[in-house]
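Omission of a single protein chain aside, the complex is shown with its protein chains in their original locations.
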Amino acid sequence: MARPTPLDPDFAQRVRDSFGRQPFMRTIGAELTDVAPGRCTIELPFREDLCQQHGFLHAGVTGTLADNAAGYAAYSLMPADSSVLTIEFKMNLLAPAVGERLIARAEVKRSGKTITVVQAEVSAVKEGHEKPVAMMQATMMCLHNAPDRP
Amino acid sequence: MARPTPLDPDFAQRVRDSFGRQPFMRTIGAELTDVAPGRCTIELPFREDLCQQHGFLHAGVTGTLADNAAGYAAYSLMPADSSVLTIEFKMNLLAPAVGERLIARAEVKRSGKTITVVQAEVSAVKEGHEKPVAMMQATMMCLHNAPDRP
Amino acid sequence: MARPTPLDPDFAQRVRDSFGRQPFMRTIGAELTDVAPGRCTIELPFREDLCQQHGFLHAGVTGTLADNAAGYAAYSLMPADSSVLTIEFKMNLLAPAVGERLIARAEVKRSGKTITVVQAEVSAVKEGHEKPVAMMQATMMCLHNAPDRP
Partner (left out) sequence: MARPTPLDPDFAQRVRDSFGRQPFMRTIGAELTDVAPGRCTIELPFREDLCQQHGFLHAGVTGTLADNAAGYAAYSLMPADSSVLTIEFKMNLLAPAVGERLIARAEVKRSGKTITVVQAEVSAVKEGHEKPVAMMQATMMCLHNAPDRP
């Protein structure tokens, strides 16, 4: 989708506020580093306590970042008084998640009133070089008249 | 698959040892509560620091449990000197993950020399009542001659 | 889901009528052999002109049956004045689709007002023996006030 127009001019703040209300993001040390209409980037510095048995970041961490980036990419295009819900996601792991940090970038591919389809890619940054480690295709749902804020 | 026969008689200990080497499981407080040939159960007590913005357990946590249960269900049928790798997974979210604990149960549906296909279901236990919150279909790969242990 | 109650008492006829309006089902020779609340079975006799390069039924044919069985299993629980739409599906191929016929059986796992999640399994029957060849997990959507009939 080339340059989608957000319904809510304050979409970026709304996304950042929602991200800030996710305790799990603080637990794993994830940061929302960019939001644009239909796009979102989340980054995570490597930590040993997030790894699986071979010292790579756990697929569950990679999936968490991709799902969250996908959800907020979708949410950026939704109306102010809505919430976003993950219906489903599918992720392929391409390579071990090793390096100094992970970057998950998501982009909306189809934005509808109810259903939004998003692709996300997760890369690992090692010594300044970025390598794709996972690819996600996800389906998000808009809950109208159900603001995300508490 | 009705009662698959494990190639490795010590499969249960091998699975438990591998699970024990996953720092991320300790970080989120997940426990391996059952291993059988082609099956695995992982449980997780509710914790606020694992939640998303509405107070439900984060989809990334649910996905982590389902992926891990699926991987170890597959690994239980693999030979002693092998490792297991997640190729991909797809998960549908069925209901908000609320309650006292999550239970992820996985079962191998097709076990081949290289590729294993697994289904997993995650339920939330609330006041003694169990409710399905997610369903996963995953593809695992056996790395032969690549022991999991360090 | 244990014995879901259909909203429309005439669900079976509605499903059969809709299936009968799918020209592609006639083209490939598929038959709707069973409909129950939240369940559907579609069968297809083997035909050489539906095969891929190794003489097995094409994955696209297997996917067609699974998607259609999943869609009609979902549709059986939807209201009379609705249509069903496939949002997405994911299918694992377990074994080559060879034999005298394919049987696709689908079962609703979560039925909501808008979103329904379905699992389907496709088996091949060869000399009276049934073998699983594919597994699907699919997401269907209900279009309210949009009758399927022309």
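Points worth noting:
Read from first to last, the chains carry the letters A, B and C; within each, the first residue is number 1.
Quick note on the criterion: a contact is a pair of C-beta atoms (placed from the backbone, for glycine too) under 8 Å apart; a residue touches a chain by one contact, two chains touch by 3 or more.
Predicted model only: the values in this text are computed from it and were never measured.
Across C:88, C:107 or C:121, the single residue that touches the chain missing here is C:88. Which of C:37, C:63 or C:99 touches the hidden chain is settled by the complete complex: it is C:63. Listed by residue number, the positions of subunit C touching the unshown chain are 18-19, 21-24, 26-28, 48-54, 58-61, 63-65, 67-68, 83, 85-93, 148.
Interface residues of subunit B facing the missing partner chain: 87-88, 90, 114-115, 117, 139, 141.
Listed here are the subunit A residues that touch the chain not shown: 90, 92, 94-95, 109-110, 117, 119, 132, 135, 137, 139.
The rule is simple: only the chains that are shown with their structure count from here on.
Centroids built from CA atoms put subunit B at 23 Å from subunit A.
The centroid of the Cα atoms in subunit B and the matching centroid in subunit C are 28 Å apart. The distance from the centre of subunit A to the centre of subunit C, each centre being the mean of the chain's C-alpha atoms, comes to 32 Å. Looking at subunit A, residues 87-88, 90 sit in touch with two or more other chains.
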